[in-house]
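Report on one structure; see the data block that follows.
With one protein chain withheld, the remaining protein chains of the complex are depicted in position.
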Amino acid sequence: MTLPADNPEFRDIAKRVNNWGRWGQEDEIGTLNLVTDEVVRAAAATVRTGRRVPLALPLQQDGVQTGMIAGRVNPLHTMVALNLELFGPGTVATSDDAVTMGLQAATHWDGLTHVSHAGKIYNGRPADTVTAHGGAAYSGIEKTRPLVSRGVLLDVARARGAESLAGDHAVTPEDLDAAEEFSGTRVRPGDIVLVRTGQIRQYLSGDKHAYAYPSPGLSLRTPEWFHTRDVAAVANDTLTFEIFPPEIEDLWMPVHALDLVEMGMLQGQNWNLEELSETCAEERRYEFLLSAPPEPFTGGTGAPVAPVAVL
Amino acid sequence: MTLPADNPEFRDIAKRVNNWGRWGQEDEIGTLNLVTDEVVRAAAATVRTGRRVPLALPLQQDGVQTGMIAGRVNPLHTMVALNLELFGPGTVATSDDAVTMGLQAATHWDGLTHVSHAGKIYNGRPADTVTAHGGAAYSGIEKTRPLVSRGVLLDVARARGAESLAGDHAVTPEDLDAAEEFSGTRVRPGDIVLVRTGQIRQYLSGDKHAYAYPSPGLSLRTPEWFHTRDVAAVANDTLTFEIFPPEIEDLWMPVHALDLVEMGMLQGQNWNLEELSETCAEERRYEFLLSAPPEPFTGGTGAPVAPVAVL
Amino acid sequence: MTLPADNPEFRDIAKRVNNWGRWGQEDEIGTLNLVTDEVVRAAAATVRTGRRVPLALPLQQDGVQTGMIAGRVNPLHTMVALNLELFGPGTVATSDDAVTMGLQAATHWDGLTHVSHAGKIYNGRPADTVTAHGGAAYSGIEKTRPLVSRGVLLDVARARGAESLAGDHAVTPEDLDAAEEFSGTRVRPGDIVLVRTGQIRQYLSGDKHAYAYPSPGLSLRTPEWFHTRDVAAVANDTLTFEIFPPEIEDLWMPVHALDLVEMGMLQGQNWNLEELSETCAEERRYEFLLSAPPEPFTGGTGAPVAPVAVL
Partner (left out) sequence: MTLPADNPEFRDIAKRVNNWGRWGQEDEIGTLNLVTDEVVRAAAATVRTGRRVPLALPLQQDGVQTGMIAGRVNPLHTMVALNLELFGPGTVATSDDAVTMGLQAATHWDGLTHVSHAGKIYNGRPADTVTAHGGAAYSGIEKTRPLVSRGVLLDVARARGAESLAGDHAVTPEDLDAAEEFSGTRVRPGDIVLVRTGQIRQYLSGDKHAYAYPSPGLSLRTPEWFHTRDVAAVANDTLTFEIFPPEIEDLWMPVHALDLVEMGMLQGQNWNLEELSETCAEERRYEFLLSAPPEPFTGGTGAPVAPVAVL
């Protein structure tokens, strides 16, 4: 096993991107502080056609989870009432549903507490402030302010002329630069960046195992790119977010540690960026108003989200 | 029991507000058809300050459900991993959550199939197209297009100079007119109208039983007001949406039948409109961009939503 | 599709094994009426060594379900408290678990309402007395009296000198006769018969797909054997109970209809009979006290059970 603490590259990057204390010792939302009213006003101003593109996968038993990640179950939809004439025959009848699901199972945000490293979560708090009976006492997903900002699609696959990236493709800062150039839009502080690999096409075409593994994803070197640009949050169209298996042998989930723990930046996974890719290509612009508020589970270390891009 | 089918007022209104076939026999989304790209462009243009106001209650065990509605359970948040060093000591550790909840338990949209009447759901389809194994085959909540539009707050309580409406107050078309006048904004086709009663203050102050019952809510005569204005969807800050117990003795849930079945118009419940009320009063404007996409549960007869108003 | 109603063999057997009205119009438990106090006394008298053999599979995420049966989910075990010192540091700490599972997912009894045929359940009641909001109004699994009786193992595989039966082996009345002969024990009224195929070895050796399909199981002709012997209940070590795919092409689940609907006889599935097979062979006797009370879910159409054979 390669421990992050023993890897010089990880350690150096961690030091450079660390945001602990940047917004005060009390802060629980990290880079979401960068989404100012001004950023949102500018985001609203990007709307031109009024087209809306949904980015969530449907929530269903046949979801993206394969069983590879223990306990992260696809949504189980059940009924507790079915055309029930509660007040007698001929009265208005109701149907009611109940669901069980993993909060990280479908299109979701990883909350800042979804991972810890060396016993710490974001802002240097002890990892054991996340408990079974209350979830995350600090930086729970319910603390994320209503998440609306400017969204920018960095369509790495399309910028490379590919339908999707290969399973061993680590998306590098250079890839991000090229996709930004391709987009014609400069990423600004407070933006939510959507990185498209095309990997989710595997799931959409029916092969959820191929979708899961191996998977292209973000390189260990991307957190610094996002940090330099003061991005508010990043999401992509893969199960694991970062390249999986990892680029440095046996160094697992370094990007999670850098983004969530060191920077305090939300990560989004399993976002369906296919229709958005088509729409942006058609409209020849890659910026939009993005609404992506997580379902506010108290103490959640993550949450499902139904993001919408408004162009 | 007073059956809707036997009540002349209900029957007359039902006839006048019925939208079956209006958008074709294949239609599954009803009044959401009224949210055009143009409407959304205009909605984006309402943004001035960039302030964002979240309208969802936190999702937690101590939610609004009291047990009064069988099977509609408050969210149960559980952990399936807790700082788990999956790859060995010193590696990045993950925490994962799972949840069980009623889809109509918290801040939610009632889907068009949440109620049926006389064996029918919206667009005249048979009610038994909703089943236990797949939920709603037609008009499932996942069919609702990404729900973003202009929102208008009709602050009935504030317009009347009250903190909240009394438990036996049926919000009438006249109340809506007065609140519209008070708002200075004319409700337009495709708008999402938020009707504030202030009732949710009961829950927020710790008394969920008082919140549940008795409750102010929309009168049987309001669907026609919404129909005339071609509103896309309506939400409020009560558990039951309509006045409860009902205004006509033993005529239960007539508004649900009119809105969902006859008109094909989504209803939202348990929306927290308190902060929005303050913000609108402060900014002296009652229109905003409203993002409120339901979590897209396949076949869901309703779904949680984390709405955000952007002013 | 071959409809049961159109198949002469099915129709004839159904007529012969039908128990509707046999224990009165009010009866909800069918052949469990055959378990009299006398039967149980005799069952207790079979105990000689005091050895106890558990017959339930462990309840866990990695259970027998493969996803083939929609909605029938393996147990998801989660924590809601973990060494929680509720009353302060140094006080006694508690751990609490929550679970979500299909009632028919693991070692279970099919209740009498688990299937219906031609709109009817056991005793001729309408199938629509099973509803989403209350489950089974009649013959719910909670109605089964505490299920203890004499158990008899019919070890069909061992009687044939095989480790397990082939995937296309329909266990016939002749197989039951041979296994009964092999056992040296005559099946009597009120007995619970356990039929061993050895199929569960597939699951135990790690191949749950091979376990599920194709699978040996009981032939369409066995219900009459059980009926003639006045057996109280039957369980086996397969996922589907009856042979799957079926012996008559496209005639699906005829044994379920005969056992549960016509006879009113509980069926057990996914029972691990491997250790019992060894023990019976060792002790050279195939009768024992069997305790197998289902978990009494109100309205359940089935329930998990943790059966124990006492020899």
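When the chains are written out, they are named A, B and C in that same order, and each has its own residue count from 1.
Basically, a residue touches a chain if its C-beta (ideal position, glycine included) is under 8 Å from a C-beta of that chain, and two chains touch if they have at least 3 such contacts.
A quick note: this is a predicted structure, and the numbers were derived from the prediction, not measured.
Here the missing chain is touched by one residue of C:114, C:221 or C:285, and it is C:114. Of the listed residues B:14, B:55, B:79 or B:92, the one in contact with the hidden chain in the full complex is B:79. By the touch rule set out above, subunit C reaches the unshown chain at residues 1, 3-5, 36-45, 47-54, 56-60, 69-73, 75, 77-83, 86-88, 90-104, 113-118, 127-128, 130-132, 135-136, 142, 145-148, 250, 252-254, 256-257, 289, 291, 293-302, 304-308, 310. Not every partner is drawn; the one left out touches subunit A at residues 70-71, 76-80, 82, 98, 100, 132-133.
In the full complex, subunit B touches the hidden chain at residues 61, 67, 70-71, 73, 76-82, 84, 95-96, 100, 131-133.
Here, only the chains that are shown with their structure count from here on.
Across the assembly, the chain pair joined by the most C-beta contact pairs is A-B.
We define each chain's centre as the mean of its Cα atoms; on that basis subunit A and subunit C are separated by 45 Å. Shared contact sites, meaning residues of subunit A that touch two or more other chains, fall at 70-71, 73, 77-82, 95-96, 100, 131-132.
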